[in-house]
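Part of the complex only, each chain left as placed.
Just so it is clear, A and B label the chains in written order, and each chain counts residues from 1 on its own.
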Amino acid sequence: MIGGGEGAYIGGIHRFAARLDNNYELVAGAFDVDAERGHAFAAKNYIQRDRSYGDYKAMVEAEKSRPDRVDVVAICTPNHTHYPIAKAFLDAGIHVICEKPMTTTIEDAIALHDLAQSTGLFLGVTYTYSGYPMIHEARAMVQRGDLGTIRVVQVEYPLEWMATGIELQGNQQAAWRTDPKKNGRGGSIGDIGTHAYHLAGFVTGLKADAIAADLATFVEGRALDDNAHVMIRYQGGARGLLWSSQVAIGQSNGLRLRVFGEKGSLAWHQENPNELHFTPLFGAPTVIKRGRDDLSEATRIRTRTPPGHPEGYIEAFTNLYSSFAAVIRAKASGGNQSSFAEGVPTSYDGLKGVAFVDAVVDSHEAHNGGWQTPRFV
Amino acid sequence: MIGGGEGAYIGGIHRFAARLDNNYELVAGAFDVDAERGHAFAAKNYIQRDRSYGDYKAMVEAEKSRPDRVDVVAICTPNHTHYPIAKAFLDAGIHVICEKPMTTTIEDAIALHDLAQSTGLFLGVTYTYSGYPMIHEARAMVQRGDLGTIRVVQVEYPLEWMATGIELQGNQQAAWRTDPKKNGRGGSIGDIGTHAYHLAGFVTGLKADAIAADLATFVEGRALDDNAHVMIRYQGGARGLLWSSQVAIGQSNGLRLRVFGEKGSLAWHQENPNELHFTPLFGAPTVIKRGRDDLSEATRIRTRTPPGHPEGYIEAFTNLYSSFAAVIRAKASGGNQSSFAEGVPTSYDGLKGVAFVDAVVDSHEAHNGGWQTPRFV
């Protein structure tokens, strides 16, 4: 693991996710820009001292020649460091799990994707929310035609935590997210809008044809957007509306997806993720509960508890990690991937996410909200 | 009353609204295009035979010379007839309550508004949802600064009922709503999008600076949009997103408004209208219930029952009617309007609604989604 040491947030989630299904063992890492603090953190996590590294370069160098070298590395650092770290590990023949967005520029994203392709290594991107079982159920329902042709997609991802200028008050998480050099061109649209965009595509299978966007920055002195409105035209005629916001008071982690087809509609809310709401045309709304025996295989294999025993974010993240493990094992064994690997977010999904941010910012800046086609969809 | 006879929907609601608060007595009308059916309907509603008219022209003619002539007429007919009927009654010196949209063209809307201004008569437009007590509470909270400067407005009005081509299957309500000559240029955006737009403006006090829109028609053979996505830039910098849809399966009457300010946020849903959800910055979400003694005066005077005893759509419509009565009484007496008249939707609101539809359709058609400024805001 790179990053994710003391005081970090997402690194701890990665470790829970690695542990819960018993598919990973954490044996090495460079956890902190402060090497001593990193070593202390490693010791607390039962890492042997000689595999606690001062930085990622030292880790690549040492691990690549070990017979028991790590199979895969998780990159939990700010966005602008994803590219060099991922490149270094891929160059060393080590699989990579990378936080989203995959890179801060489209050029870097293309390069990483090409590198993953040419080396045959796995580069997984943590589009976390696609790990939720009921998101897989939604996807299965769309695929088997329960909704008919999709007409309208409404997706939103509002947050409250940056409603004031906390980046000026010492919040490190907010500080790099509002720095274009570290975060990339998109503020809210890059940080969370990409999650929403990926989720909508993951469930519906739709590809964007064109987008038109309106970005805003409400907190004074902030260099990137903290609110984004995006209209989407999908190939085939469906229409979408995407909202991301970092200033939406009252919204803790309000990712919400609604899909309307010609035969039915679906709704899902991340804060109550065990339920999927389905309404057939002119019928009664029904609640589909995670854990039922009659759900799709993709849902059932991502389920640990019966209906009524809630699972949450850590289990979703674990599902993603278990998908990554399924791909890596298949590559190692030369065998077929298990069904767990289906839909796993890869470097191409990472590339699509970066292309989406580019298209949004281009639409807003260069085209005054005019329609813009993402380079990769 | 013009229209609203046997089999009509909204006419019955107007009658409930007129009756509940005992502010009106229904004494005359031309209820049906089929005069005999209209007379039968009138008889069932305790209307004297000589005041049941064959059409609106006969009614204007007869009523204007009666000493006990009607004070006000309610127009409950398809959109394209609003203009001639309203004009005829205003010309005869009779106040008018008109269904929305006020007219099908901006020219007619301007003319009617000017006529109301020049005659000094009242022309109220039934933006029904502004009659809900908790909408008045939301407005009062914005006005007294509980939310601080408004940043983001999310408003949506999705419906299911036209998800198939019911206009081809004999549904009269749907038939005229999908006929550009009878309905005007906007389909879903004219029929329900205007409600959403008015509500957002009513609560926040914001005026649109520019809008960019994407319209779609999903049901084959339909001549008007049945889904509309609109991005709004308000004067002063707030941003809005508006969605109207007539093909949103599972949505009965899903008008929903969310307002995010720099100090707090509000959420309200028409299907559960007795609650207003407020969250202060970084605080806990709270539920404000209709009927409490500590709400604003505007809310309290629109309230009939204590908390926990739900009021609904008919009561909201009644509040609108009672507001109209307050204005008309003040005009009749030459006295001041009661506080019930504050915020009542007038011909200018009707005009703004028509201008909004024009801007949306222009943005979509002529400007390919580009920003467009409504002529009246």
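Following the convention adopted for this analysis, contacts are C-beta pairs under 8 Å (C-beta built on N, C-alpha and C of every residue); 3 or more make two chains touch, one makes a residue touch a chain.
Fair warning: this is a prediction, and the values are worked out from it, not measured in the lab.
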Message: Since every chain shares one sequence and 2 appear in place, tell me the total number of copies in the complex.
response: 4
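The criterion applied here is as follows: only the chains that are shown with their structure count from here on.
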Field: Distance between chain centroids, defined by C-alpha means - chain A, chain B (Å)
entry: 42
Field: In the complex, chain B residues that touch chain A
entry: 151-152, 154, 156, 160, 163-164, 212, 214, 216, 218, 227, 229, 231, 233, 237, 239, 241, 243, 245, 247-251, 260-265, 267, 277, 279-282, 285, 368-371
